[in-house]
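Of the protein chains in this complex, all but one are displayed in their positions.
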Amino acid sequence: MSTRLGELVERLGGHLVGNADIEIFGIASLDDATASHITFLSNPKLRAQAAQTQAAALILSADDDAVVSTGYNGARVVTSNPYAYFARTAQFFAAQQALPAPVGIHPSAVVATGAEIAPSASVGPHVVIEAGAIVAEHVVIDAGSYVGRNAQIGAWTHLFAHVTLHAHCRIGQRGVVHSGAVIGADGFGFANDGGVWVKIPQTGGVTIGDDVEIGANTTIDRGALADTLIEDGVKLDNQIQIGHNCHIGAHTAMAGCVGVAGSATIGKYCTFGGAAMVLGHLTIADHVHVSSGSLVSRSIREAGQYTGFYPLAKNADWEKSAAIVRNLTTMREKIRELEKTIKSLTEK
Amino acid sequence: MSTRLGELVERLGGHLVGNADIEIFGIASLDDATASHITFLSNPKLRAQAAQTQAAALILSADDDAVVSTGYNGARVVTSNPYAYFARTAQFFAAQQALPAPVGIHPSAVVATGAEIAPSASVGPHVVIEAGAIVAEHVVIDAGSYVGRNAQIGAWTHLFAHVTLHAHCRIGQRGVVHSGAVIGADGFGFANDGGVWVKIPQTGGVTIGDDVEIGANTTIDRGALADTLIEDGVKLDNQIQIGHNCHIGAHTAMAGCVGVAGSATIGKYCTFGGAAMVLGHLTIADHVHVSSGSLVSRSIREAGQYTGFYPLAKNADWEKSAAIVRNLTTMREKIRELEKTIKSLTEK
Partner (left out) sequence: MSTRLGELVERLGGHLVGNADIEIFGIASLDDATASHITFLSNPKLRAQAAQTQAAALILSADDDAVVSTGYNGARVVTSNPYAYFARTAQFFAAQQALPAPVGIHPSAVVATGAEIAPSASVGPHVVIEAGAIVAEHVVIDAGSYVGRNAQIGAWTHLFAHVTLHAHCRIGQRGVVHSGAVIGADGFGFANDGGVWVKIPQTGGVTIGDDVEIGANTTIDRGALADTLIEDGVKLDNQIQIGHNCHIGAHTAMAGCVGVAGSATIGKYCTFGGAAMVLGHLTIADHVHVSSGSLVSRSIREAGQYTGFYPLAKNADWEKSAAIVRNLTTMREKIRELEKTIKSLTEK
């Protein structure tokens, strides 16, 4: 399958310089692209490479175009954000090649009376949908997924195989939930009574906005009373844990293995590196970026990059530095004594 | 549905002051409660707020009651642990509102000949139960769960959707296992033979006591020869990994993303903050509390709170402190030289 370059640019925007009638068959990297591909330049350091690409068309910024256009003879698509343009172009070709999910309910699925499944939705083999659930138009639910009582799934959202969406949990439109994700398990709430834990029922739900992606084996707990909230455009990688009553602001992204303890409120446009952890009941401002492996143990009121992990070293070197870290108070004491001694020496 | 306050107190204990005939429809926070609710005061700082609550009844301690009773006109339930009383009250109302699971075996479930399913148990759609498994009275097994050969599930235990309980693993009574949990996968045991790993068969099982809760996507490995042991009342949050042949003492609680390597023995009444890690073959005493993000690299013989994570800072500040941490031996050397120089100066 192929697409006229002109049609692609009409759809995705940008300024086309060159032949609109070229047929494009796909997208490839600067090096791998051939005369049937479109490619992109998002890193100015690769300008020389871009000028040499064999691609039929090149997506690039105006600044890069001023330099690259002198050496490159193909068509150019000039845009303010070539990397995002690449992503949308790749989406376009991926959608062309994707097999459409079969519309309707697979005969092996178990759909309770009283669940509403839109006619254009696709419900795969061995899926279970409980009573009161609402599945909107063009939703795709792959094999073996579970949709609890009164759960809601917005239009065009895709649940991959083996997703669990528990009772009274809602996800908006155009969402993607990967395999093994569990949305709406009980939050971890117990009262201690003489050493024994007494369970606090978790009667809230999970409310997830539009355009949210949730990674494989990620878990988002239901709230204790109110709902756990995930705003529009949030992207969660795999193996993430979101505790009960967390509130994650719009367009925040978290890499794999991140953990957020209960009742944390995280701003919009934040990013969290892999395995970063956030303690419970904290507040994190918008535009905060937490480095991988860092533990957030206090609220962060100011935007910026925050880090806290022990630097890696050869094991023998680490053993020495760790031994000193254990005794830093001793080192500080020695410095104080030195200061005192010197003061008395200089005062003489 | 509602309940006479007197009936609630007969069931849950505590000393009732006020009208036993009030009908209570549910539990709510101090601020949200109306005349149809019972509420609770567990934090003495909120006494003034408690005195103003609109709730029909208030759960509180004797100390708080001495102060609050002068300003509050509703009924009071005086108890030594108001927070635990709140939890039990919330359980009572949640149970009233819960839909009972349908008794019996769903026609889409696959139950092997030779599995024993109690008549009062509920086996959901697409559940698979292998031969020799024993499912006790009032057990609920939700959609898509798997119960292996000769596995045992005690009375009133609830397996949510998509739980895996492997062959020869046992869980006691009143347990809760959340979606995606895997109990009894092989422990990670290999012998190295010239660089190549040779698998050591994991022929032990997992034995889990009564009143244990296991979070979503948590994994508990089967033992190599003997069983992995989880004692009564243990509470595990989501995404936890328990290695083979671990032994977790009664009423210990672990927050999300904790990892415990193989053959660790952990005492009773311990708590582990999120993402804490315990190395293999260690022993941890009773009443040990490990902070979030801390790695336990040696046995802990004494009760108490233990911590070990790098403090978070603005990235620029962290870079400076991390550079010094890498060179702490140099800093120590400088201090030693200063001490020597000063000694020689003072001896002059």
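By written order: A and B. Residues from 1 in each chain.
Just so it is clear, a contact is a pair of C-beta atoms (placed from the backbone, for glycine too) under 8 Å apart; a residue touches a chain by one contact, two chains touch by 3 or more.
Just so we're clear, the structure is a prediction, and the values are computed from it rather than from any experiment.
Participant: For the chain that's not shown, point to the residue among A:N217, A:N245 or A:T265 touching it.
Facilitator: Residue touching the chain left out of view: A:N217.
Participant: Quick one: which of B:A121, B:V182 or B:L229 touches the chain that's been left out?
Facilitator: If we include the chain that is not displayed, B:V182 is the one touching it.
Participant: For a quick check of understanding: of A:G18, A:G189, A:G233 or A:G280, which residue touches the chain that isn't displayed?
Facilitator: A:G233
Participant: State which residues belonging to chain B touch the missing partner chain.
Facilitator: Counting only chain B, the missing chain is touched by 108, 110, 126, 128, 144, 146, 148-149, 162, 164, 166, 180, 182, 185-186, 188, 190-201, 203, 217, 219, 221, 225, 239, 241, 243, 257, 259, 261, 275, 277, 279, 290-291, 294-298, 304-311, 313, 317, 320-321, 324-325, 331, 334-335, 338, 341-342, 345.
Participant: Using the touch rule from the top, list residues of chain A that touch the missing partner.
Facilitator: Here the touching residues of chain A are 28-29, 81, 83-84, 86-88, 90-91, 93-94, 99, 106, 108, 124-126, 142-144, 160-162, 176, 178-180, 213, 215-217, 233, 235, 237-239, 251, 253, 255-257, 268-269, 273-275, 292-293, 309-315, 318-319, 322-323, 325-329, 331-332, 335, 338-339, 342, 345-346.
Heads up, the rule we're going with is that only the chains that are shown with their structure count from here on.
Participant: Round to the nearest whole Å and give the separation of the Cα centres of chain A and chain B.
Facilitator: Whole-Å distance between the two chain centres: 27.
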